[in-house]
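In this view, the complex is presented without one of its protein chains, the others remaining in place.
Labels run A, B and C following the written order; every chain starts at residue 1.
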Amino acid sequence: MGSIFGKYFRVSTFGESHGLAVGVVVDGAPAGVALTVERIQAELDQRRPGASPYTSSRQEADQVEALSGLAEGKTLGTPIALLVRNVDARSKDYSELADIFRPGHADYTYFKKYGVRPQPGGGRASGRETVGRVAAGAVAKAMLNTLGVTIQAYTVQIGEITAVHIDPDFAANDPLRWAGPDAAEAMAELVSRTRDEGDSIGGVLELAVKGAPPGLGDPVFGKLDSVLGGAMLSIGGIKGVEIGAGFAAARRKGSQNNDQMDETGFLSNNSGGMLGGISTGQDIILRLAVKPTPSIAKEQTTRDIEGGVRKIKITGRHDPCLCPRIAPVAEAMAAMVLADAWLAQRAAKGEGL
Amino acid sequence: MGSIFGKYFRVSTFGESHGLAVGVVVDGAPAGVALTVERIQAELDQRRPGASPYTSSRQEADQVEALSGLAEGKTLGTPIALLVRNVDARSKDYSELADIFRPGHADYTYFKKYGVRPQPGGGRASGRETVGRVAAGAVAKAMLNTLGVTIQAYTVQIGEITAVHIDPDFAANDPLRWAGPDAAEAMAELVSRTRDEGDSIGGVLELAVKGAPPGLGDPVFGKLDSVLGGAMLSIGGIKGVEIGAGFAAARRKGSQNNDQMDETGFLSNNSGGMLGGISTGQDIILRLAVKPTPSIAKEQTTRDIEGGVRKIKITGRHDPCLCPRIAPVAEAMAAMVLADAWLAQRAAKGEGL
Amino acid sequence: MGSIFGKYFRVSTFGESHGLAVGVVVDGAPAGVALTVERIQAELDQRRPGASPYTSSRQEADQVEALSGLAEGKTLGTPIALLVRNVDARSKDYSELADIFRPGHADYTYFKKYGVRPQPGGGRASGRETVGRVAAGAVAKAMLNTLGVTIQAYTVQIGEITAVHIDPDFAANDPLRWAGPDAAEAMAELVSRTRDEGDSIGGVLELAVKGAPPGLGDPVFGKLDSVLGGAMLSIGGIKGVEIGAGFAAARRKGSQNNDQMDETGFLSNNSGGMLGGISTGQDIILRLAVKPTPSIAKEQTTRDIEGGVRKIKITGRHDPCLCPRIAPVAEAMAAMVLADAWLAQRAAKGEGL
Partner (left out) sequence: MGSIFGKYFRVSTFGESHGLAVGVVVDGAPAGVALTVERIQAELDQRRPGASPYTSSRQEADQVEALSGLAEGKTLGTPIALLVRNVDARSKDYSELADIFRPGHADYTYFKKYGVRPQPGGGRASGRETVGRVAAGAVAKAMLNTLGVTIQAYTVQIGEITAVHIDPDFAANDPLRWAGPDAAEAMAELVSRTRDEGDSIGGVLELAVKGAPPGLGDPVFGKLDSVLGGAMLSIGGIKGVEIGAGFAAARRKGSQNNDQMDETGFLSNNSGGMLGGISTGQDIILRLAVKPTPSIAKEQTTRDIEGGVRKIKITGRHDPCLCPRIAPVAEAMAAMVLADAWLAQRAAKGEGL
């Protein structure tokens, strides 16, 4: 359980970190959407490790193969199966850790849940699982592009450093997806120093959806806030979600927080583009709390599967900050949610009634 | 769509704010769980309007009737249908607002989605929809009680005032569910003053689950963080969720944020009781950003369904702060999620393999 | 589990035979469909016991109350909750049977599954459960009527007597829904004689859907044959389904069974209106094997819950033939399936791609 997502646009991911391959099957994409393997590859290249000085140096070409569902640059309406072989799975890096619960990782809870030793590299708990998400997200983005919807995630805070003036274009070319040109140097220095100390650092991503039509999302349990927020919290390392004003709204009066309207439309966007769980047509804005990478070289105390207390230093290849690795995954999840909501709305509002 | 929740413990709510009734059908509760109508009523009494000086003065007895699924103080294993008749639906309070989009409400987005005039009182977008959730939550809580799991939500911040020393027992007897004995007077004064100004104010709820066993939740899309967080964001008025350290983790180093272990167990709970999306057996801790009540007496600018710009003062009965009204709903949603995760885990780990 | 049906048009039924009420919540019907309570009542009157000399003499007014989702003769797009109170539940008729497994009933399997004594009257296993289905079917039929789709089920065989010339109009006025004017007298005589012997008899229903557009249904697991056939087999007492030529196709050559086409369209309908699981636009034709009513006055041998062998005569009020009682339920299930398939097709083929 747990590897299938969505109601209409249904995504089924598979693959362990140190198995043969990872991938995804997408069921429910309509026929006739323009989509090439190259475009899916381009999305995967965004999340690929080894792409910058700050991200993990694991080398994965992450070449995607489209096994079904695409022909002549278009979707067929049939399931789209996308496969990426694992090529650089150095299990021996992990062998000495095999019976130790790494702090901040899923090792302990997997052992409690399944009653077996965790797989090398974390198995399904590894960030490598997100390859399937990003590939599926490329399909969703292709659908959304026909509607003029774009999605971008960028880093707005790392540790105590906050981007004051946010410039998503700046983020597009930054190895940490940093959107704050002002504090760029201080931020880079902070990340480098943290890495050199054998430590890691948390951050905040902002995710902006532009061009979404009004009317997406359902009342009650199917609120777009709920589905988007839940999707974000399904990404390993995300421990908080704000929609629009988020926790700032908790400090405000209603007269400050309500988005009033005049003849030009809404005068503010404290709601983050969703009211009553349904899109307003404004930008949809989320902020995501990203915890510091749990794998660090500093010595930590933990336990092994026999219950013994152990000291551990995790010396493999690891990202000092997860923000740039998570950003494309967050975009992919948002794309899936919106593609799903769009199909739902077509069912509810189709011609003929 | 949108009114059905859960996979194993499945909840289907119904009813408009100003219709005949609201209620719920619960499918999937096992047979033989001790549960009486009185217990469900006691939960509903927690969310009932008119219960304190701070909450809306709409008078609703909210008497629940169990139509099916219960007999002799136990569940039958069949669907449990629970019905609450609406008795104090003063539609005329809303008649003058019928064609105006109230700021901060779902009126505009419902009109965009469904293409029809919103129902009086908000229809399904009204907080009255949560009656069904709380009733279903009572069933889930009955299941969880057999496991020794308890759930409590309490207010830890209103406006700029924060509870320093948190005492959930204090909250149990406070009309605002306020958990901070220290700042209780200042908080009460703030809420009264805000109400007298015709305004409202936001706040933060904390939700604590005690006694949950390790192993609940699934990897990938079914992470317990995701399902719990998504459930919270399906409650109208919640615009942010933190799990464990939440946004504070964004400012930390890995060496500060990881929960290390020794022979006594975990040495901290920054993860909020979930690692890799699976419960650790520690307390599960969430914090929820509650926006200020959108209905306020202060004058606001907005539009009507013909596109005209209008001034509006909403003078009906409204809560100055939503926290105490949302707290039992948050508890109910958490109970449903945990009951569902528990049934899933029984399927995955049953005898015989 | 088991009381929720459908993907887009979702139906959640509840209620035990001898409980307070039975009913249904329908989630997913679009807004703006013309539908009145009177129309739902008219459908329920079709399945009501006590309506003819052949059906059970249990007197149930089966007055339906619409609790939500309808206003001013139209659907609101919100969940439609429909409630029918039980008024003639004579539990004492069943009390002497409470610990005996009635042959042909669910008593034995429920006891094995749930480990508790069956509810009086069969609880959820009673045919009374179908009230909710018929009420939900009325909603689905209202949707389909806007498309020009009609659905009719009628009896074409009882025992060894088969309707040679099938006339559905004749069935509309016959207490056994008998569609064969030729053999009507022989058939009535057979049913009367069987009833007088304290026995019951099986039969075959045919179900015809007219006006369904081509393109409904999905490949692979979502074939319309599969969903329709599975829906029929969810009705208690149905033990076989044929689509189009059905078992007759097993005796044929391909050259006899294929439906060839010329400029006028298909030259035959051996496929029953579905090819590759997708509707062709022809009439959709199913035949349903209905077993004889298991409750009979003749003496039978069975066991009780302590394992003792017992003799039993079931002397309550029972239908000598289930066909006329099942016919409206089969229509309702077909309507739900087609409404669901239609919404799915709108999602897949909506404007904008």
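Things worth noting here:
As a working rule, contacts are C-beta pairs under 8 Å (C-beta built on N, C-alpha and C of every residue); 3 or more make two chains touch, one makes a residue touch a chain.
The structure presented is a predicted model; accordingly, all values stated were derived computationally and were not measured.
Considering the intact complex, the chain excluded from display touches A, B, C.
Looking at B:A42, B:A61, B:L147 or B:V309, the residue that reaches the missing chain in the full complex is B:L147. Annotation for chain C: contacts to the undisplayed chain at residues 1-5, 13, 101, 103-106, 108-110, 112-113, 115, 124-125, 129, 157-160, 194, 199-204, 214-215, 217-223, 225-231, 233-234, 236, 238-247, 249-263, 267, 271-272, 274-281, 289-296, 298, 300-303, 307, 309, 344-345, 348-349. On the side of chain B, the interface with the absent chain consists of residues 7-8, 28, 30, 32-33, 77-78, 143, 146-147, 219, 342-344, 346-353, using the contact rule stated above. Taking the complete complex into account, residues 1-4, 8, 10, 12-16, 19-23, 25, 27-28, 31-32, 65-69, 71, 76-81, 83, 114-116, 119, 123-124 of chain A touch the chain not shown.
Going forward, only the chains that are shown with their structure count from here on.
Centre-to-centre spacing of chain A and chain B amounts to 26 Å, using the average Cα coordinate of each chain.
Rounded to a whole number, the gap between the C-alpha centres of chain A and chain C is 46 angstrom. Chain B and chain C have CA centres that are 39 Å apart.
The residues of chain A that reach two or more other chains are 219, 344, 348-349, listed in rising order.
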